[in-house]
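What you see is the complex with one protein chain gone and the rest in place.
We just call them A and B in the order they show up, numbering each chain from 1.
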Amino acid sequence: MPYTAQDWLISAALLQFPGTLDDGRHVNEADVAHWRDVFAEVRDAGFSDVDLFDGWVRPGDLSSARLTALKEAADDVGVGLPAISVVRSSVIDAANGQANLDYSHRTLEAAAALGSRVVSVGLHQALTPAQKAQLWFWTVEGYKDPDEREAWDLAVARLRELGKHAEELGLILSLEMYEDTYLGTADSSVALVEAIDHPCVGLNPDMGNLIRLHRPIENWEAMAEKIMPYANYWHVKNYQRDEDIARDMYVAMPAPLESGLISYRKAFQIAIANGFQGVICCEHYGGDGLSVSASNQRYLREQVLPRSADYALGESRVRQN
Amino acid sequence: MPYTAQDWLISAALLQFPGTLDDGRHVNEADVAHWRDVFAEVRDAGFSDVDLFDGWVRPGDLSSARLTALKEAADDVGVGLPAISVVRSSVIDAANGQANLDYSHRTLEAAAALGSRVVSVGLHQALTPAQKAQLWFWTVEGYKDPDEREAWDLAVARLRELGKHAEELGLILSLEMYEDTYLGTADSSVALVEAIDHPCVGLNPDMGNLIRLHRPIENWEAMAEKIMPYANYWHVKNYQRDEDIARDMYVAMPAPLESGLISYRKAFQIAIANGFQGVICCEHYGGDGLSVSASNQRYLREQVLPRSADYALGESRVRQN
Partner (left out) sequence: MPYTAQDWLISAALLQFPGTLDDGRHVNEADVAHWRDVFAEVRDAGFSDVDLFDGWVRPGDLSSARLTALKEAADDVGVGLPAISVVRSSVIDAANGQANLDYSHRTLEAAAALGSRVVSVGLHQALTPAQKAQLWFWTVEGYKDPDEREAWDLAVARLRELGKHAEELGLILSLEMYEDTYLGTADSSVALVEAIDHPCVGLNPDMGNLIRLHRPIENWEAMAEKIMPYANYWHVKNYQRDEDIARDMYVAMPAPLESGLISYRKAFQIAIANGFQGVICCEHYGGDGLSVSASNQRYLREQVLPRSADYALGESRVRQN
């Protein structure tokens, strides 16, 4: 049975929860009580599922015993852990590509141990000092993937290797779209996932990453038509936007999912027509992202997702898990 | 009895529904099932009434049998059709003025056949190629009505002619305010409607059209005081706005009705003090306009419209139907 508004898995991102404790230790070293408090805050905001964004805890770096404790903390609080999002750990990073690949493999194993369904990775790299100095890091240019066949081939090979590992573990791998990487446009993302050519590797069509830039952008609806056949997990977030080309002005601001530039009503129609049944993860930058995410979940369940299971579900090009 | 929050007619605009089908035909040629699906989506979003915006179906171009089928589709779904909005079909268009006038007459007849109460027309003309190339078409200048007495007289005469026809059919005609037309400012709009001087011809005080421009704007509250005595139908939408005159910067973004620049609480107080009892149509550009419109309807019913019928209703200068 396809998912409906009632049972579709919607997780909360943990973007607002820091990876460093007040005493300077990494949250991986925290007491289980700290993890439990975070899970409880997310649950109390209205979520029954959490995306283990690795800017918070890094499951790939936890011991087996600590992983069990993390899972127990989630169980105690009553939240599921359907997904892990790995960010800024590109497998083609010039200095750390191999280390990031190893970490991604460990994260897949952690995901299996936690009973997750999907791991999301990307090709975006560390924020530059200039990016860190901005109110919003996306308002200045950052890292760019090189326009070199060799690097692209390496990305294909390493991501396919991760896809095979995911398959062995009963998981799927999702590739997060992000500007100036090989996953930076609809066409380049489709080209990459088609070159990887593995049923367990699809796209995380995080169009919010792309519509917030202070430069011309692709039309989101045209993008959605191209990428949704490959979607297998989805970071949903929205931005309001204005442009004044004659004045070289671009403005973008984090917005509730309902009232931003992307119509998630329409985007989900396109996704469902292309067989999407993946986990949805609510992200929101700036301010009280957790509360906005909770409002976003309500919007999705009340206005966007199908109310009954008798809808026409298209065929995806990738496995949905 | 004057309307209250419970029974005031609030329709949804169909701005997000395209006039062209996937197979290239106009939606006028669609199967009735397609029309029914659109009406059902609007109803499921929370509306019991629909504005037949003619960027979607063009009732004035439907045969009598197809008009009946359209009405039956609405009845089947359970939505009313209190209004038709005709856009970009100016009766003083240099090339198509007479054809637009004829079409407007046919639309009035269609409105009567559908049991509607009001038809909204305007003097805005087709978007320019430059406008179509922008993220938001209103960020560059478009068509302007000529500063010529002859053209203005023609507008007055033809709109009065439509008003008379509306009266014969038991309808009212509403003139949509729009920048750079004779309906582009509060004063020019009042001048036009007073020159037309027909009780069935009033204003559609669509101030949202005017506050989103990338240039200095009229104060909306001062506008409302001038135009509300003539309001007989109302496209409500809102924008958030910032200006930095010293930097020649203007920013405007579609916003929920509650949180944009115009206070609809205050605007309705002014409207009611001037006898307004017209149909309200929720419009919203960009993104999931239908869901935002549904939220806007809730806002109007919960926070803005009178809770009981014992309020002081002023006297309008035009018929409210």
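The criterion applied here is as follows: a contact is a pair of C-beta atoms (placed from the backbone, for glycine too) under 8 Å apart; a residue touches a chain by one contact, two chains touch by 3 or more.
Note that the structure is predicted; figures quoted are calculated from it, not measured.
Here the missing chain is touched by one residue of A:Leu162, A:Met223, A:Ala252 or A:Val318, and it is A:Ala252. One of B:His165, B:Arg241 or B:Arg319 touches the chain omitted from the figure, and that residue is B:Arg241.
Only one residue from A:Leu21, A:Ala45 or A:Ala191 touches the chain missing from this view: A:Ala45. For chain A, the residues in touch with the chain missing from this view are 16, 44-45, 134-136, 139-140, 214, 240, 248-256, 286-292, 294-295.
Counting the whole complex, the residues of chain B in touch with the unshown chain are 238, 240-247, 249, 251, 253, 258-266, 299, 303-304, 307.
By definition in this document, only the chains that are shown with their structure count from here on.
Superposition angle, chain A onto chain B, using Cα atoms only: 120 degrees, a multiple of 5 between 0 and 180. Taking each chain's centre as the mean of its C-alpha atoms, chain A lies 40 Å from chain B.
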